[in-house]
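The complex appears here without one of its protein chains, the remainder shown in place.
Right after this comes chain A.
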Amino acid sequence: MARDDYVKINIGPSHPAMHGTLRVIAETDGETIINADPEIGYLHRGVEKLGEHLTYHQFIPITDRLNYCSAIANNVSYEMAVEKLMGLEVPEKAQLIRLIMMELARIADHIVCIGILGVDLGAFTPFFYLFIQREEIYEIFEWYNGARLTNTFGRIGGVEADLPEDFEARWNELKPNLLKAIDETDKLLTHNRIWMDRTIGTTAFSPEDALNWGFTGPCLRACGVKRDLRKDEPYCLYDRFEFDIPVGKNGDVFDRYWVRMLEMYESIKIIDQAIEMYKEMPEDAPLMAKVPKVMKAPEQEIYSAIESPNGELGFYIKGDGSDKPYRIKIRPPCYMVYQAFPELVKGEMIADLIACLSSLNIIAGELDR
């Protein structure tokens, strides 16, 4: 068939099935996708340019607006990058509080991804079961620092406050409900005939291709590559915890879903251990490193990355001796994943395009910056 005979379908940038302002121009032959060209930049706010005109501290609230489903991971990633540039040593207790909050954020992020994936494939119930618990996690964030979504968590050199006194009680209250919700989702989806038919084998990807395209995080682990910066390049005391890295096999939509499900159980395990460790720490342990009032970074460049819920979230920062960064480059995990989108969906059905997009967890704020 000649090229002119393919039907071009424009999906987005404002469309109920697209997550945020994403746009895909798909060329289709019947229902089969011949080519899909993602167009990004609809949420481009010039975050990197803004960073060059703000001081190191002033940039923290802007990092909230990258991946707004897990703002805390972005905050900590940026703070760790600046601390590396300045050569600051963060006290252990602050690192532990960061770890607990980041794992909570990871659960919240995975809940969003799985819940929305279910909705996109027609399963509405898990969305409600999970989102009630997500709200509870956000209640904890609000309780700790006053914001639900845009947390602006932590400071450069540590964290602003100790955990609230009855944090453990609150976590013990949340944990059974959270486990129950995840179990219910598992029962509703994993062995569901419709779910399996829709997800297994859809947009499968080989590990070699995934590494070549720069995949990280759950999308890479779904392909069977056991790579997690929490284990491979430990930061924030992660090397003292016992947890598994779940991996998939085929790199299809089902595996991405399943890896995220298992990771939530692992995160709960980590938080349990972290609270035990937290209780052993002295109550008056320092929460902040010694930080100068006006922070001036040396004329150097560094790259620092953490395992955010979506994958490797890195910050390249170049200082120029003043109190403002000379250049900030953010390496968002889903940016690298999304560039392989045409290859992922080639030859699949239009409905699978939506399933694939949801399972990759593309967040427009992080993608466009």
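Some notes on this structure:
The rule we apply is simple: a contact is a pair of C-beta atoms (placed from the backbone, for glycine too) under 8 Å apart; a residue touches a chain by one contact, two chains touch by 3 or more; residues count from 1.
Assume contacts and distances are computed from a predicted model.
Its record in UniProt calls the unshown chain "NADH-quinone oxidoreductase subunit C", which is the match among "NADH-quinone oxidoreductase subunit C", "Branched-chain amino acid ABC transporter permease", "CidA/LrgA family protein" or "Chorismate mutase".
The chain that is not drawn here is touched, among residues A:64, A:120, A:266 or A:368, by A:368. From the options A:53, A:187, A:249 or A:346, the residue with contact to the unseen chain in the full assembly is A:53. Along chain A, the points of touch with the absent chain fall at residues 40-41, 44, 46, 48-50, 52-53, 84-85, 87, 211-214, 227, 232-233, 298-303, 305, 312, 314, 316, 318, 320, 326-327, 329, 331, 335-336, 338-340, 368-369.
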